[in-house]
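Supplied in structure tokens, the structure appears directly below.
Up next is chain A:
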Amino acid sequence: MSLLMNIFQEIPLHNYLFLSAILFCIGVFGVLLRRNAIIIFMSIELMFNAVNLLLVAFSTYYSDSGGQVFVFFIMAVAAAEVSVGLAILVTIYRNLHSVDIDELKSLKW
Partner candidate 1 sequence: MLLIIILSLALAGAVFTKLSGDKLASKVAFLFSGINVIATGYALKLASLGEFAQLQFASAWITSPKIDFLLNADGLSILMIGLTNVLIPLIVLASSSRKLENESSYYGLILFMQFALIGVFAAMDAFLYYIFWELTLLPIFFIALFWGDGNKQYRSKVVLKFFIYTLAGSLFMLFTFIYLYQQAGSFNINDLYALELSNKEQYWLFWAFFLAFAVKIPVFPFHTWQPETYTESPTAGSMLLSGIMLKMGLYSMLRWLLPIIPTGVEAWTPVVITLCAIGIVYGSIIAFKQDNIKRLIAYSSLAHVGLIAAGILTVTKAGFQGSVVQMIAHGFNVIGLFFVAEIIFRRLGTYDISKMGGIRALAPKLTTLFFIVVLASVALPSTNSFIGEFLLLFGLYEYNTILAAVSGLTIILSAVYMLRMYQRVMLNELKSTITAFADLSLSEMAVMVPIALVIFACGVYPHYILKVAEPALDIILKNTLR
Partner candidate 2 sequence: MQLVYLLILLPLIGFLVNGLFGSKLSKTVSGWLGSLVVLGSFAISTKYFLDFYTGSLAAPIDIKAFEILYFQNISIHFGILVDQLSVLWLMIVTGIGFLIHVYSIGYMHDDENFSRFFAYLNLFIFFMLLLVLGNNLLVTYAGWEGVSLCSYFLVGFWYKNESYSNAGKKAFIVNRVGDLGFLLAMFVLLYYVGSLNFSDLKAEALGGNIPSNVALAAALFLFVGAAAKSAQIPLYTWLPDAMAGPTPVSALIHAATMVTAGIYLVVRTNFLYDLAPEAMQVVAVVGAATALFAATIGIFQNDIKKVLAYSTVSQLGLMFLAVGVGAYTAAVFHVITHAFFKACLFLGSGSVIHALHGEQDIRNMGGLKKWMPITFVTFLISSLAISGIPPFSGFFSKDEILAAAYEHNIGLWLVASLASLFTAFYMFRLVFLTFNTNFRGTEEQQKHLHESPSLITIPLIILAALAVVGGAMGIPEVFGGTHWMKNFLAPVVASGSGAAHAISHSTELMLISIASIAAVVGIAFAYFRFVKGGALPLKDGEEKGLQKVIYNKFYVDEIYNAIIVKPLMTLSSLAYEIFDVLVVDGVVNTLASITYWKGKQIRLLQSGNIGFYLIMMVLGACAILGITIWQL
């Protein structure tokens, strides 16, 4: 186990940072540019995972398991959130036959 840790720790931290930054930006642009709600969801997940990656990386680097525990929490919460979100989307689709966010404008005022 400690061997594995050592291997991970040998990979320089900035690699993780770049990767997660790239992932995060992909997520952000996906959220901003795409119109399909499901894709947006996926992009949000991507952002989540970018953050998770970072947490895990730092956790390993500092040999502190707190970050990993945190990630588990995030994954559990994200899963719950996705299931609720998807359920909402399914309902919206049933009613409107579309998940294009430009058409979902009735929730205002």
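Note that contacts are C-beta pairs under 8 Å (C-beta built on N, C-alpha and C of every residue); 3 or more make two chains touch, one makes a residue touch a chain; residues count from 1.
Inclusion criterion for the candidates: all candidates are chains of the complex that A comes from, given by their letters.
Note that the structure is a prediction, hence the values are computed from the model and not measured.
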For chain A, as assembled in this complex, the candidate in touch from 1 or 2: 2
Touching residues (chain side chain A, partner candidate 2) in the complex: 28, 31-32, 35, 37, 40, 101-102, 104-109
